[in-house]
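Let me give you the structure first, and then I'll get to my questions.
The complex appears here without one of its protein chains, the remainder shown in place.
Every chain is named by a letter (A and B) in the order it is written, and numbering of its residues begins at 1.
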Amino acid sequence: MHPDFTAAPYIGYVYPNETVFPWGVLIVVYPYLTGLVAGAFTVSSLYQVFGLERLRPVAHFALLTSLCCMIFVPTPLLLHLGHPERAFNAVFTPHWTSAMAMFGYFAGFYVLLLMVETWFVFRPHIVHEAQQRAGPLGWFYRLLSLGSYDLSAEALRIDAKWILTLAIIGIPAAHGLHGYVGFLFGSLKSREWWSSDLMPVIFLFSAIISGVSLLTVLYVLSCRLRRIPVDADCVKGLGYTVWGFLMFTLLLEGVEFGSLVYKGREGIDMILLFVRTRLIIPFFVLQIGVGAVTPILILSYLFWRGTAGRKLVAGVTLSALLILLNVIMMRFNVVIGGQEISKTGVGLLSYPWVFLGKEGVFAAASVLVAPMLLLLMMVRLFPPWHESEPPRAL
Amino acid sequence: MPKHVRRLILVLLGFGVLALTVRHFVVDRSFYRYGHYRADALAEIARDQPKFRGTAYCQSCHGAEYDAWAHSPHNRADGGGIVKCEVCHGPGAGRDPGHDYIHAATGPVHPQNLHLAVPTDTRALCSVCHEQIVGRPAQQRQIVIGDHAGAQQCSLCHDVHAPSRLKGAIAVASLAGSAAAGQRKSAACIACHGPAGVSAAGLLGPTLAGQNRAYLAAALAAYKSGARKNPIMLGVASSLSSTDIEDVASWFSSQKCAVVPGGAEQLAAARKAGAAMCANCHGANGVPRSDAWPSLLGQSGDYLKGALRSYASADRSHIVMSTLARGLDDAAIERVAAWYSTAACKRGREDE
Partner (left out) sequence: MSDQESTAGVNGGRRAFLGCLGGAVAATASALLPDPGRAALPASPAAPAGDAAGKHQWAFGVDATKCIGCLRCVEACKAENEVALDAHHFRTWVERYVYVEGVDEPRIDSQSDPVNIAASGSEQHYRFANRYQEEKVEKAFFVPKLCNHCTHPACVQVCPTGATFKTADGVVLIDHTYCIGCQYCVQACPYGARFFDVENRVTEKCTWCYHRITRGLLPACVEVCPVGARVFGDRNDKQSPISRFLAENRVEVLKPETGNAPNVFYVGIDKDVR
């Protein structure tokens, strides 16, 4: 076997070139990351734009989380590309018919937007540190301050306007950033498993639930680490958000799968065989059973009972963890599952798991862990916690 | 506008200008000329050197092989098919990664120091097209390799450049010769070869009745020249002039034999007897495809066995029979000889 590729075993008939999987776990991780970005930003916007005061404790933390994930979003792509040094070809000469060409612009625009909004949000802190800190850290803050220490009421008012504007623009931007990924899959004619008009919407809604869930878990974790009580009301807000979006996501996924089966186009026999055999654990058990139905039941029960306090926090956090599993399984079942079903319609391949190397599981896992490490650093540089501050007058 | 907002906008604009500048220098000049691609790529792709050169390229040095090929079934668009030189020899300017060609130490260099590739295993090569496998259309000539060739290479019998030309197929000049004169001149032959050339058990010589004329003439000439060694026949043949040889050959070949059915059943029976390979040249009922080859019909089993053994031991030598006979073990020789000796002889060919 050539060391640079692993051929996949198969049953039935597949085209000879299909025996090498083009996209692996890195391409599973990539939409997961952009989903976290979009979801975390949604939480931030729910506070900034829609005025959900409940979410105040996590609003700025959500922004930082979104930014940290966004910074690492290109990483799995660069690792996957045959020529990462040519990556900017897609930005310099974007082929506008390609959804992937959109990536350069959506991502570029969005990362700028995030950086600018974060800058505006943390400006008071930046200015404060710029004036106080010495050493290289001090230089860092002074650079960020752009040489202006203006924290007058007028300046802050204008800042708030910018924040609001960016938050509003950021909503469609974030949704475009992640929605195009769904379109990337859904627009292809070659794979029946991917080809669906609902794909962008499904990706988007599952992105939102993943981001909100991540925030829930990280918020509770951060409270534990900071040894302060968890704001149960905030967690309740997060819980409501994720509950609503999760039910709709499940509906969408059900409709999509149902209409695929109902239409029963050519190749459906192999798809059904795939679903009945290979997908039992990854799809029915993990994604739907454990990852969707269980959290819905837990959350429904919690809200119906009016649970509060520690029990609520525990329940919502557990649901959040399960939803994180749901979304990674969804990405996996779409990306890998789609490639396991042969384009011939009469073959099934088996994804050859690779652990080492740049396309391996360890690399993909590192890409998921890295934003968390960055976040650890970022919350020290830009503390997003509001407990000591008075509520915003809005 | 507050100072920091102004500066922010300047930073963003600066970044934009930087990005556009970089883009201007990085993007190839020829991009967008014909469409959304680098126009220069077309010329770059077209500039690759072809590796297959075509038959005219080979002809310029290998005229003889080219001529043989040009008149062969491998150069017939309707029916035969066109198997060009490089199909078997590999591209004139290519690579031989499988190392299944021998690279001639001498011979002209086909560009980049690649020597002419001569396929070593013709059996593996020819069977790529001619092995009978499921899916091959009926118009393709196909064989079951084991039946047709036993364990032999195709090049043993077939001229590789003109495969319908079989080795050992001597050119048959049109023979004159009078059968009547031959009858008179062959009186002495009866003692060993039997009356009217039909031999029997106990007689020294094989059946000559109905044997191919050209073969008889060639055999007598070979005995006379010593190419075939037999003391009795040497004496006999030495006393015959070339006219005598033609007459005698004409007489014996015109003698009748009993009629025997031919066709597919015969072929199947021959295959069962292990004589499928022999049938390629000598026919399933012993009537050979070429006049220059001996008919085996009704030939005595002992004679056939003796003949095969003398080919194997190099007492008799023949470009094809020597190798074939060496590939037969004693049991196979018995079987083949037994099969052909039971087939009565027939005048004419099996497909007439």
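Some observations on this one:
Heads up, the rule we're going with is that a contact is a pair of C-beta atoms (placed from the backbone, for glycine too) under 8 Å apart; a residue touches a chain by one contact, two chains touch by 3 or more.
Small disclaimer: the values here were computed from a predicted structure and weren't measured.
Of the listed residues A:G244, A:P282, A:G345 or A:G360, the one in contact with the hidden chain in the full complex is A:G345.
Of the listed residues B:A56, B:A151 or B:A331, the one in contact with the hidden chain in the full complex is B:A56. In the full complex, subunit B touches the hidden chain at residues 31, 33-54, 56-57, 59-61, 74, 77, 81-84, 86-87, 90-91, 94-95, 97-98, 100, 105-109, 111-113, 128-129, 131, 133-137, 140. Of the residues in subunit A, those that touch the hidden partner chain are 2, 4-5, 7, 12-20, 22-23, 77, 80-84, 86-87, 89-90, 93-95, 97-101, 103-104, 184, 188-191, 339, 343-346.
The working rule: only the chains that are shown with their structure count from here on.
Taking each chain's centre as the mean of its C-alpha atoms, subunit A lies 68 Å from subunit B.
Residues 1-5, 7-8, 11-12, 23, 26-27, 31-32, 36 of subunit B touch subunit A in their complex. Here subunit A touches subunit B in the complex through residues 88, 91-93, 95, 112, 116, 119, 123, 145-148, 150, 154-155, 158, 162, going by the rule given at the top.
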